[in-house]
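Missing here: one protein chain of the complex. Every other protein chain is in place.
Coming up: chain A.
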Amino acid sequence: MRLQAQGVQLAYDQRVIARDLTLTIPDGKVSVLIGPNGSGKSTALRALARLLPPQQGSVILDGKSIQETPTKEVARLLAILPQVLVTPESISVEDLVWFGRHPHRASLKVPSAADKEAVEWAMEVTSTAELRHQHVDQLSGGQRQRVWIALCLAQGTDLILLDEPTTYLDVAYQLEVLDLLHQLNQEQGKTVAMVLHDFNMAAEYADHVFVMRSGSLVTQGTPEDVFTCDIIRDVFGVESKVVPHPVSGKPMCIPLRAGLRTQLAVAAG
(Lines give C-alpha, C1' and ligand atoms only; values in the text may rest on other atoms or scores of the structure.)
Protein backbone atom coordinates (compact mmCIF):
# COMPACT_ATOMS: atom_id res chain seq x y z
CA MET A 1 0.00 0.00 0.00
CA ARG A 2 1.44 3.33 -1.11
CA LEU A 3 -0.20 5.87 1.18
CA GLN A 4 -0.95 5.55 4.86
CA ALA A 5 -1.26 7.51 8.08
CA GLN A 6 0.43 5.91 11.10
CA GLY A 7 -0.79 7.06 14.48
CA VAL A 8 -0.98 10.72 13.51
CA GLN A 9 -2.08 13.52 15.78
CA LEU A 10 -3.47 16.43 13.78
CA ALA A 11 -4.09 19.93 15.04
CA TYR A 12 -4.59 23.50 13.94
CA ASP A 13 -2.39 25.47 16.35
CA GLN A 14 -3.50 24.27 19.79
CA ARG A 15 -6.81 22.77 18.67
CA VAL A 16 -6.33 19.02 18.32
CA ILE A 17 -8.58 17.56 15.63
CA ALA A 18 -7.46 13.93 15.55
CA ARG A 19 -5.49 11.70 17.92
CA ASP A 20 -3.67 8.52 17.03
CA LEU A 21 -5.31 8.13 13.63
CA THR A 22 -4.17 5.19 11.52
CA LEU A 23 -5.51 4.45 8.07
CA THR A 24 -4.30 2.97 4.81
CA ILE A 25 -5.58 4.09 1.42
CA PRO A 26 -6.14 0.93 -0.67
CA ASP A 27 -4.30 1.02 -4.01
CA GLY A 28 -6.29 1.01 -7.23
CA LYS A 29 -9.58 1.55 -5.43
CA VAL A 30 -12.05 4.35 -4.86
CA SER A 31 -12.14 5.12 -1.16
CA VAL A 32 -14.31 7.63 0.63
CA LEU A 33 -13.85 9.36 3.98
CA ILE A 34 -17.19 10.14 5.53
CA GLY A 35 -18.41 11.54 8.83
CA PRO A 36 -20.35 14.44 10.32
CA ASN A 37 -19.05 18.03 10.28
CA GLY A 38 -15.99 18.41 12.46
CA SER A 39 -15.17 14.70 12.38
CA GLY A 40 -11.74 15.47 10.97
CA LYS A 41 -12.16 13.88 7.55
CA SER A 42 -10.90 16.90 5.61
CA THR A 43 -8.10 17.36 8.11
CA ALA A 44 -7.06 13.74 7.64
CA LEU A 45 -7.07 14.18 3.86
CA ARG A 46 -4.93 17.32 4.15
CA ALA A 47 -2.41 15.41 6.25
CA LEU A 48 -2.34 12.58 3.70
CA ALA A 49 -1.54 15.18 1.02
CA ARG A 50 1.32 16.77 3.01
CA LEU A 51 -0.65 20.00 3.49
CA LEU A 52 -0.75 19.60 7.27
CA PRO A 53 2.26 18.24 9.16
CA PRO A 54 1.21 15.79 11.90
CA GLN A 55 2.22 16.71 15.48
CA GLN A 56 2.87 13.04 16.18
CA GLY A 57 3.09 9.93 14.05
CA SER A 58 3.71 10.15 10.34
CA VAL A 59 2.18 9.87 6.92
CA ILE A 60 4.02 7.37 4.74
CA LEU A 61 4.12 7.65 0.95
CA ASP A 62 5.93 4.87 -0.91
CA GLY A 63 7.71 3.80 2.26
CA LYS A 64 9.05 7.27 3.11
CA SER A 65 7.79 9.89 5.54
CA ILE A 66 5.87 12.39 3.42
CA GLN A 67 7.08 15.36 5.50
CA GLU A 68 10.67 14.41 4.77
CA THR A 69 9.99 14.12 1.04
CA PRO A 70 10.39 17.44 -0.85
CA THR A 71 7.05 18.98 -1.79
CA LYS A 72 7.89 18.90 -5.49
CA GLU A 73 8.59 15.19 -5.38
CA VAL A 74 5.32 14.53 -3.55
CA ALA A 75 3.50 16.53 -6.23
CA ARG A 76 4.78 14.09 -8.85
CA LEU A 77 3.36 11.13 -6.94
CA LEU A 78 0.12 12.46 -5.54
CA ALA A 79 -2.42 15.09 -6.65
CA ILE A 80 -4.75 16.91 -4.27
CA LEU A 81 -7.85 18.89 -5.15
CA PRO A 82 -8.71 21.10 -2.15
CA GLN A 83 -12.28 21.98 -1.29
CA VAL A 84 -11.92 25.72 -1.72
CA LEU A 85 -10.66 26.55 -5.19
CA VAL A 86 -9.55 29.98 -6.36
CA THR A 87 -10.11 30.57 -10.06
CA PRO A 88 -7.61 33.13 -11.36
CA GLU A 89 -9.37 35.96 -13.17
CA SER A 90 -9.99 35.51 -16.89
CA ILE A 91 -8.02 32.29 -17.33
CA SER A 92 -8.73 29.82 -20.13
CA VAL A 93 -9.42 26.14 -19.52
CA GLU A 94 -6.24 25.07 -21.26
CA ASP A 95 -4.07 27.49 -19.26
CA LEU A 96 -5.56 26.24 -16.00
CA VAL A 97 -4.93 22.59 -16.87
CA TRP A 98 -1.32 23.47 -17.71
CA PHE A 99 -0.74 24.26 -14.03
CA GLY A 100 -0.82 20.50 -13.47
CA ARG A 101 2.60 20.34 -15.13
CA HIS A 102 4.15 22.76 -12.63
CA PRO A 103 5.89 20.06 -10.53
CA HIS A 104 7.49 18.66 -13.69
CA ARG A 105 8.83 21.90 -15.14
CA ALA A 106 11.86 23.96 -14.18
CA SER A 107 11.38 27.74 -14.14
CA LEU A 108 12.84 28.57 -17.52
CA LYS A 109 12.27 25.32 -19.37
CA VAL A 110 10.10 25.27 -22.49
CA PRO A 111 7.28 22.73 -22.17
CA SER A 112 8.36 19.30 -23.34
CA ALA A 113 6.45 16.93 -25.60
CA ALA A 114 5.58 14.88 -22.50
CA ASP A 115 4.05 17.99 -20.88
CA LYS A 116 1.89 18.71 -23.93
CA GLU A 117 0.84 15.09 -24.16
CA ALA A 118 -0.16 14.96 -20.48
CA VAL A 119 -2.26 18.13 -20.79
CA GLU A 120 -4.00 16.96 -23.97
CA TRP A 121 -4.69 13.57 -22.41
CA ALA A 122 -6.08 15.13 -19.22
CA MET A 123 -8.45 17.34 -21.21
CA GLU A 124 -9.42 14.41 -23.42
CA VAL A 125 -10.36 12.06 -20.55
CA THR A 126 -12.34 14.74 -18.75
CA SER A 127 -14.08 15.86 -21.98
CA THR A 128 -12.85 19.41 -21.52
CA ALA A 129 -10.73 19.61 -24.69
CA GLU A 130 -13.48 21.37 -26.66
CA LEU A 131 -13.71 24.01 -23.92
CA ARG A 132 -10.01 24.80 -24.05
CA HIS A 133 -10.23 28.46 -25.13
CA GLN A 134 -13.18 29.31 -22.91
CA HIS A 135 -12.83 31.20 -19.66
CA VAL A 136 -13.13 28.99 -16.61
CA ASP A 137 -15.46 31.41 -14.81
CA GLN A 138 -17.95 31.06 -17.68
CA LEU A 139 -18.43 27.30 -17.26
CA SER A 140 -21.17 25.38 -15.49
CA GLY A 141 -20.43 23.94 -12.04
CA GLY A 142 -19.93 20.44 -13.42
CA GLN A 143 -17.73 21.59 -16.29
CA ARG A 144 -15.61 23.66 -13.96
CA GLN A 145 -15.08 20.76 -11.57
CA ARG A 146 -14.07 18.57 -14.52
CA VAL A 147 -11.48 21.19 -15.47
CA TRP A 148 -10.03 21.15 -11.95
CA ILE A 149 -9.87 17.36 -12.09
CA ALA A 150 -8.11 17.67 -15.47
CA LEU A 151 -5.50 19.85 -13.73
CA CYS A 152 -4.90 17.09 -11.17
CA LEU A 153 -4.71 14.46 -13.91
CA ALA A 154 -2.16 16.52 -15.84
CA GLN A 155 0.11 16.05 -12.83
CA GLY A 156 0.37 12.47 -14.05
CA THR A 157 0.06 10.86 -10.63
CA ASP A 158 -1.58 7.53 -9.85
CA LEU A 159 -2.90 8.82 -6.53
CA ILE A 160 -5.63 11.46 -6.55
CA LEU A 161 -7.08 12.95 -3.36
CA LEU A 162 -10.17 15.17 -3.47
CA ASP A 163 -11.74 17.16 -0.64
CA GLU A 164 -15.53 17.26 -1.12
CA PRO A 165 -15.43 17.50 -4.91
CA THR A 166 -19.24 17.54 -5.14
CA THR A 167 -20.13 20.12 -2.48
CA TYR A 168 -22.14 23.09 -3.79
CA LEU A 169 -22.95 21.22 -7.01
CA ASP A 170 -26.45 20.40 -8.30
CA VAL A 171 -27.20 16.71 -8.21
CA ALA A 172 -26.71 16.26 -11.98
CA TYR A 173 -23.22 17.78 -11.67
CA GLN A 174 -22.47 15.63 -8.61
CA LEU A 175 -23.15 12.54 -10.70
CA GLU A 176 -21.12 13.98 -13.58
CA VAL A 177 -18.08 14.41 -11.30
CA LEU A 178 -18.40 11.07 -9.50
CA ASP A 179 -18.97 9.20 -12.77
CA LEU A 180 -15.76 10.73 -14.09
CA LEU A 181 -13.80 9.67 -11.00
CA HIS A 182 -15.25 6.16 -11.21
CA GLN A 183 -14.25 5.97 -14.87
CA LEU A 184 -10.72 7.18 -14.08
CA ASN A 185 -10.41 4.43 -11.50
CA GLN A 186 -11.79 1.73 -13.78
CA GLU A 187 -10.08 2.66 -17.03
CA GLN A 188 -6.86 4.32 -15.89
CA GLY A 189 -6.36 2.40 -12.66
CA LYS A 190 -6.13 5.61 -10.62
CA THR A 191 -6.30 5.36 -6.84
CA VAL A 192 -8.99 7.81 -5.76
CA ALA A 193 -9.49 8.92 -2.15
CA MET A 194 -12.05 11.58 -1.38
CA VAL A 195 -14.11 13.21 1.32
CA LEU A 196 -17.85 13.09 0.66
CA HIS A 197 -20.84 14.38 2.61
CA ASP A 198 -23.64 12.27 1.24
CA PHE A 199 -23.65 8.63 2.44
CA ASN A 200 -25.77 7.41 -0.45
CA MET A 201 -23.33 8.81 -2.97
CA ALA A 202 -20.51 7.24 -0.96
CA ALA A 203 -22.28 3.85 -0.92
CA GLU A 204 -22.86 4.05 -4.66
CA TYR A 205 -19.34 4.92 -5.73
CA ALA A 206 -16.91 3.72 -3.03
CA ASP A 207 -15.02 0.43 -2.95
CA HIS A 208 -13.84 1.22 0.56
CA VAL A 209 -15.32 3.56 3.16
CA PHE A 210 -13.65 5.16 6.20
CA VAL A 211 -16.19 6.33 8.75
CA MET A 212 -14.90 9.06 11.08
CA ARG A 213 -16.28 10.71 14.18
CA SER A 214 -14.60 13.34 16.38
CA GLY A 215 -11.16 12.74 14.97
CA SER A 216 -11.02 8.98 15.07
CA LEU A 217 -11.79 6.17 12.71
CA VAL A 218 -14.99 4.44 13.83
CA THR A 219 -15.00 1.70 11.25
CA GLN A 220 -13.96 0.92 7.70
CA GLY A 221 -14.81 -1.56 4.98
CA THR A 222 -17.06 -1.99 1.96
CA PRO A 223 -20.26 0.08 1.82
CA GLU A 224 -22.19 -3.08 2.76
CA ASP A 225 -20.02 -3.48 5.88
CA VAL A 226 -20.22 0.05 7.19
CA PHE A 227 -23.61 1.39 6.21
CA THR A 228 -25.85 -0.22 8.84
CA CYS A 229 -28.60 1.34 10.93
CA ASP A 230 -26.45 1.07 14.06
CA ILE A 231 -23.42 2.79 12.63
CA ILE A 232 -25.50 5.56 11.03
CA ARG A 233 -27.16 6.14 14.41
CA ASP A 234 -23.85 6.11 16.30
CA VAL A 235 -21.99 8.37 13.95
CA PHE A 236 -24.56 10.75 12.50
CA GLY A 237 -27.13 10.58 15.31
CA VAL A 238 -29.86 9.72 12.85
CA GLU A 239 -32.45 6.94 12.91
CA SER A 240 -32.62 5.39 9.50
CA LYS A 241 -33.73 2.41 7.54
CA VAL A 242 -31.09 0.79 5.36
CA VAL A 243 -32.42 -0.92 2.23
CA PRO A 244 -30.72 -2.23 -0.89
CA HIS A 245 -30.73 0.20 -3.81
CA PRO A 246 -33.44 -1.06 -6.21
CA VAL A 247 -31.07 -0.94 -9.20
CA SER A 248 -27.48 -1.25 -7.97
CA GLY A 249 -28.17 -3.31 -4.85
CA LYS A 250 -25.83 -1.08 -2.80
CA PRO A 251 -26.99 -0.10 0.70
CA MET A 252 -29.21 2.97 0.83
CA CYS A 253 -29.84 4.87 4.07
CA ILE A 254 -33.20 6.52 4.38
CA PRO A 255 -33.32 8.88 7.40
CA LEU A 256 -36.58 8.73 9.36
CA ARG A 257 -38.63 11.65 10.69
CA ALA A 258 -39.97 11.56 14.28
CA GLY A 259 -43.40 10.04 13.55
CA LEU A 260 -41.91 7.20 11.56
CA ARG A 261 -39.36 6.46 14.28
CA THR A 262 -42.11 5.75 16.85
CA GLN A 263 -44.01 3.71 14.30
CA LEU A 264 -40.89 1.64 13.66
CA ALA A 265 -40.26 1.16 17.38
CA VAL A 266 -43.85 0.00 17.95
CA ALA A 267 -43.66 -2.40 15.03
CA ALA A 268 -40.42 -3.84 16.40
CA GLY A 269 -42.23 -4.36 19.71
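In the analysis below, a contact is a pair of C-beta atoms (placed from the backbone, for glycine too) under 8 Å apart; a residue touches a chain by one contact, two chains touch by 3 or more; residues count from 1.
The definition used in the following text is that contacts and distances are computed from a predicted model.
Novice: If you look up the hidden chain in UniProt, what protein name do you find among "ATP synthase subunit b", "Iron ABC transporter permease", "Electron transfer flavoprotein subunit alpha" or "Spore germination protein"?
Specialist: Protein name of the absent chain (UniProt record): "Iron ABC transporter permease".
Novice: From the list A:Arg19, A:His135, A:Lys241 or A:Arg261, which touches the chain that is not on show?
Specialist: Hidden-chain contact among the options goes to A:His135.
Novice: Please pick, from A:Ala44, A:Leu61 or A:Ala79, the residue that touches the omitted chain in the full complex.
Specialist: Result: among the candidates, A:Ala79 touches the missing chain.
Novice: Can you work out which residue in A:Gln6, A:Thr24, A:Ser65 or A:Ser92 touches the chain that's missing from view?
Specialist: A:Ser92
Novice: Pick out which of A:Thr128, A:Gln155 or A:Gln174 touches the chain that's been left out of the picture.
Specialist: Checking the options A:Thr128, A:Gln155 or A:Gln174, the one contacting the hidden chain is A:Gln155.
Novice: Which positions on chain A touch the chain that was left off?
Specialist: Touch with the absent chain occurs at residues 46, 49-51, 71-76, 79-82, 84-86, 88-92, 95, 99-100, 102-103, 105, 107-108, 133-135, 138, 155.
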